[in-house]
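What you see is the complex with one protein chain gone and the rest in place.
Going by the order they are written in, the chains are A, B and C; count residues from 1 in each one.
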Amino acid sequence: MVDLSIIVAGAAGQGMQTISAILAKALTRQGYYVHCSHDLMSRIRGGHNVTAVRISDRPVGAPAERANILVALDRDSIDLHAGDMVPDGVMVFDDKYKIQNEKLNLFPVPLEQLAAEHGRDKRMANAVACGAVFSLMSYDVDPLADTLGDIFSAKGDPVVEANIRAARAGYGFAEREFRGVCPYCTLHEQRAQPQRLLLLTGSEAIAYGALVSGVRFLSAYPMSPATAVMEYLAARQREVGGLLVEQAEDEIAAVNMAIGAAVAGARAMTCTSGGGFALMAEGLSLAGMTEVPLVVYVAQRPGPATGFPTRTEQGDLLFALHAGHGEFARAILCPGDAAEAVDAMARAFNLADRYQTPVIVLGDQQLGDCHWTVDTLDAGRVPIDRGKLRDTWDRSQGEYRRYQLSPDGVSPRLVPGKTGQVQYWDSDEHSEEGHITESADVRRQMVAKRLHKMKGLAAEALSPAVHDRGDDVALVGFGSSKHAVREAADALAGRGVKASAVHFAQAYPLHPDTAGLLGESLKVVVVEQNATGQFARLLHSETGIRPHGSILRFDGRPLTAQYIVDQYVALG
Amino acid sequence: MVDLSIIVAGAAGQGMQTISAILAKALTRQGYYVHCSHDLMSRIRGGHNVTAVRISDRPVGAPAERANILVALDRDSIDLHAGDMVPDGVMVFDDKYKIQNEKLNLFPVPLEQLAAEHGRDKRMANAVACGAVFSLMSYDVDPLADTLGDIFSAKGDPVVEANIRAARAGYGFAEREFRGVCPYCTLHEQRAQPQRLLLLTGSEAIAYGALVSGVRFLSAYPMSPATAVMEYLAARQREVGGLLVEQAEDEIAAVNMAIGAAVAGARAMTCTSGGGFALMAEGLSLAGMTEVPLVVYVAQRPGPATGFPTRTEQGDLLFALHAGHGEFARAILCPGDAAEAVDAMARAFNLADRYQTPVIVLGDQQLGDCHWTVDTLDAGRVPIDRGKLRDTWDRSQGEYRRYQLSPDGVSPRLVPGKTGQVQYWDSDEHSEEGHITESADVRRQMVAKRLHKMKGLAAEALSPAVHDRGDDVALVGFGSSKHAVREAADALAGRGVKASAVHFAQAYPLHPDTAGLLGESLKVVVVEQNATGQFARLLHSETGIRPHGSILRFDGRPLTAQYIVDQYVALG
Amino acid sequence: MLDPEIYKSDDEVAWCPGCYNFAILRAVKQALAELDIAPHQVMFSSGIGQAPKLPHYLKCNLFNGLHGRTLPVATGLKLANHALHVIAEGGDGDGYAEGGNHFVHAMRRNAGVTYLVHDNQIYGLTKGQTSPTSDLGFVTATTPYGSYNAPEHPLALAVACDCSFVARGFAGDAEHLAGLIARAIAHPGFALVDILQPCVTFNQVNTYQWYKQRVYQLGSDHDPADRAAAFVKAMEWGDRIPVGVIYTNDRPPLESLLPQLAKGPLIDQDIDGGAREDLLARFR
Partner (left out) sequence: MLDPEIYKSDDEVAWCPGCYNFAILRAVKQALAELDIAPHQVMFSSGIGQAPKLPHYLKCNLFNGLHGRTLPVATGLKLANHALHVIAEGGDGDGYAEGGNHFVHAMRRNAGVTYLVHDNQIYGLTKGQTSPTSDLGFVTATTPYGSYNAPEHPLALAVACDCSFVARGFAGDAEHLAGLIARAIAHPGFALVDILQPCVTFNQVNTYQWYKQRVYQLGSDHDPADRAAAFVKAMEWGDRIPVGVIYTNDRPPLESLLPQLAKGPLIDQDIDGGAREDLLARFR
């Protein structure tokens, strides 16, 4: 089994993410599963940033606790990360730093010098480092060279070639100096038949998922870590045709524009993070009342207020559940990795259209910013279903009424302007026609109509995915913790604890069988990235199950299997 | 026992509220407890509006299900309210409407004619109607005349005298025509010693409570039913000195201005309803993160979105509990009547200052718009406590740090500009100094610091008020349902059900003894004005108690004892 | 020209008797009729207040949303289906206070939306508070000592934001107003008509008479293409208040600039089949 972890550390602007992107892409193409996670500071240059690349021959979706290889792009990184290494881990750094430390496996490489000699200038040290890493892994250098070719192709042949030369120089240097010194880094089980794996970030998966679900309109205001979704879609407006991305003046405009576009008949969404989502709460309530199919992608980051803008947390679950004044139906999906993110968007648009109500997709910085290797994506897996939307109207049914009462709480919906009928959408309490009412009877009917949708939403809720390793304990998680929790369950088996991992890719409504399913475990322990145990409260409130314990992390750093195991042991 | 209910009905602009205000004030001064509730449409003129005045010799805080007297100011009102009367109820209306109906007790009075003859013009029909009602109640007319004198004094003697003449004319007419016809309307148990009772609306109580708690600054954007609080304070800026009311451009400005004023050291608040509160969610989170003592009065109305702007609901409880991204400490008070409203504001300001965190006072249209008779208010009952706020700094303690760690999670707070020290308040995760940090350790400490405040808040939470009538069932409510629930418990006793009424004037955190207290009842039934049973969910989540049933009302109309009893019986 | 009766809605009108909103309603119907716009071809977006109830009293498509949010909804509607005529309707509080940010940015964006503001210099529905256009010293329940804020000149703001059509109408002259509204609807980009609308219940200062004595129609000596002159006209407020078209420019509407919309409305487009494969390929 292959499980190798490389961390690339340095100051913002030094290109840690370029190195990780190159390594990840090259290895994904070789048939390995890669997961890169980014530990960034909220600044553009300087500071201390880290990217961790984990490589495995099996799907992997969480960083490792300790690294095998460190690529240190500045002096500080060596000291800062010495403690994050496996005992015999190796450190690659520029040999201009004269470091003596017998306890560490130091592999000085003349990164900048080789870059200047073989590449274009010393900024190609990145490519040199990639070459050195490939050599340490005893892997062939050609796949790396190919990948560099593709990544830099837009910049023209001279740039491509210089990069490849730099990478080969790094490779050669390391081969000469360190060949065989580092057997535990070797990617020995080279995969015989590289499948056609894909590498993408969670944000790209969200955006791609939206695209293949037929999104026509996104209005948003930039906010980390949601901006990447907006930027991905913005970049593809022309090539896909029929997509419009509008940068709104603020989040209130963003959500209301998306509502307008949805009313007009376009699949429409917005994306934001907690603070922007807070500003959208009134708009969410509006969509609930007016019965507009609205999809909101919320990429969580640690709060309150500005918090930790570039880090991760799952602290907005209960806020998402209750956001907006008054009571209305909603669903909350919370994908656990890039593949689930694509499906979540497809499901979100379908649910929104079918139930004519807002659907929230709850991600976080970890889901969105990480690179994930996935088995090839099947865009058609969740076919597009627009529910009761029509662009014709049979006049024999009488005049169209936007809020016509119906057994499932969902009224016929027409594309405005296409049918000769007029339609009134109203944010006050309203009659079936959509006019303002003051009637108590109509109010009761309309409240019941809108809330009735929860029945349908619950009936088709996603059931939790159980990674069944026994029933001593169910480790329960939602959203981006999926893989860390699974890994922890596996690791606990090694300690004699039969732990199953239960992953919820939908937080609300919960699948009706949840109680039955979890009731079988002796113990339920909820793992989540917040300080107050929000999912545990939700689970208790919805199913009556009171978890035996919670494993929480709220320092903005991602969950790892090791962290969960340690905390589990500490729980006693 | 006196328990008389009068409804005054007509089109908006016809002055139903003037009549009810006159009756309520006159009778409060006579030592009766009065409760007026208003059933209004969201329009300025026309439509159909109703005011119900209930009169008792004991505190009363909810409308009755059926009225003894109807004052119908237009033709429609007679038909619309025939069904709302006790079997032998009487209807007073202008005799220009020629109505024949043997099943009803019709008391036609030439309201407009008498107004024109004795008062100034036919618009004084209001005063005539008041006179007629006083006569029907077999009450002396002089107290009515005195009250008219006070109410209209600002308009000058001629207006006062014309109103008094009109009232006496109505009184005389009714005395001649109907004397003794209506014994069941008689206020027979006239109170021997009228106490010095007060009559005020819930909004006035909130505003008055804020004033006597030393509020210095209110910034708000008008929104029913919260506007009355703003307008009361605005009207008194000069006379009290040191109070500033600023109409903000929107609710986001309102909450952020209040935060600015609070940071400067002023007791500051904002007020709004659900939609405006939704816009404040980000600001609430900001106050939580920066540790600003902010008081927000939220006057609920039925949602979602614009909903029923002039009606009542308790649909924003869980939203208030979770509003704002990220996790931070807060308290939610929910007074049950005007007297509790005054105390709630005093407590809210103290808690906000002591814990340096936002406190929400959750009212609703019913609390705010109703007139309540209360026993005299003791402004000093809750002494002002500004917590750790100081305007001096002992330099021997070193440099001041805004977020200095401390065992109770609350740091010293200084008035900016007074001490020579500088202070940094920061919405990012921050160090003790208040500078932006990226440290995982500091994050953990600061999250713990902010959430630690919940301990103190819980320890001094208000315990629920039990109206103990036995332990067959506890009828549990929060906020403005207090009196309706009490009355229902009393009424159930008449049916052999020993029901206690348990009123929560604080919704969060719940008093630690709540579970113990409710555990003694066989059954817990939660009464609330929303469709999803939000308080029941909160109770379950916080205490583990799963209510046996819920009595819900969500048509915008206020709870009555009769409604609760009927629903209780239907629950089986 | 269509018969204005076809826009008759059966919803009961909730305005005060005598309110000048009735005149605006008439003018809107007349403008639509003149332009031959059938009820299903136009969609209103309105906010919350007395003014934004207007479209309920019309038989036309309507999205009646939140206080202050008329313009973003209108923009979304227009960009998703630019075959629709989109008219945003609101009050002075709705548009210039709560919605003030959208107002500025909608003008910059220049989507083809007609914006009708019923400017009664007061908050009507909430019973009489100061508004951004209230005059200095105006006494209301929230400004008992009179308003201290410099009154907003929405038209001056519009000229500053290079709004492509800027006009003022007077509800006391429904005929002239109808003409302005028709021009605004016919204008390809974002078009503002600020409408002086006496509120007979809460504004006892700026009454019909008050406006009547002051308004005058802009003559041919005013050149709406001259931005500097327009700015000065837009601030004229006092003894004389101009009505008519204050400023226009020929900025192309946003819809016409977006390559995505060249083939037709967004709602009629589909994603290229080939594009999906290309997108996947980039992840390889």
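Keep this in mind: a contact is a pair of C-beta atoms (placed from the backbone, for glycine too) under 8 Å apart; a residue touches a chain by one contact, two chains touch by 3 or more.
Keep in mind it's a predicted model, so treat the numbers as computed, not measured.
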Contacts of the hidden chain among displayed chains: A, B, C
Which residue of A:Thr18, A:Ser138 or A:Gln247 touches the chain not shown here: A:Gln247
Contact with the hidden chain (one of B:Leu40, B:Val160, B:Ile206 or B:Ile259): B:Ile259
Touch with the omitted chain, as defined above, among A:Ser213, A:Thr306, A:Ser427 or A:Thr560: A:Thr306
Of A:Gly31, A:Pro59, A:Pro143 or A:Pro222, the one touching the omitted chain in the full complex: A:Pro222
Absent-chain contact - pick from B:Val86, B:Ile99 or B:Val415: B:Val415
Subunit C residues touching the omitted chain (full complex): 97, 100-101, 104-105, 107-110, 132, 145, 148-153, 156-157, 159-162, 227-228, 231-232, 234-235, 251, 254, 257-259
Missing-partner contacts on subunit A, residue numbers: 13, 41-47, 221-224, 227, 230-231, 234-235, 237-238, 245, 247, 249-250, 275, 305-306
Hidden partner interface residues of subunit B, rising order: 29, 196-200, 204, 208, 211-212, 214, 216-217, 219, 236-244, 246, 248-250, 252-266, 268, 282-283, 286, 290, 376-377, 379, 415-417, 419-428, 433-436
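Just so we're on the same page, only the chains that are shown with their structure count from here on.
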Averaged-CA centre spacing for the pair subunit C and subunit B, given as whole angstrom: 37
Approximate Å spacing (C-alpha centroids) for the pair subunit A, subunit C: 41
CA centroid of subunit A to CA centroid of subunit B, Å: 45
Junction residues of subunit A, two or more chains touched: 252, 282, 286, 290, 427-428, 436
Multi-partner residues of subunit C (at least 2 other chains): 14, 48, 65-66
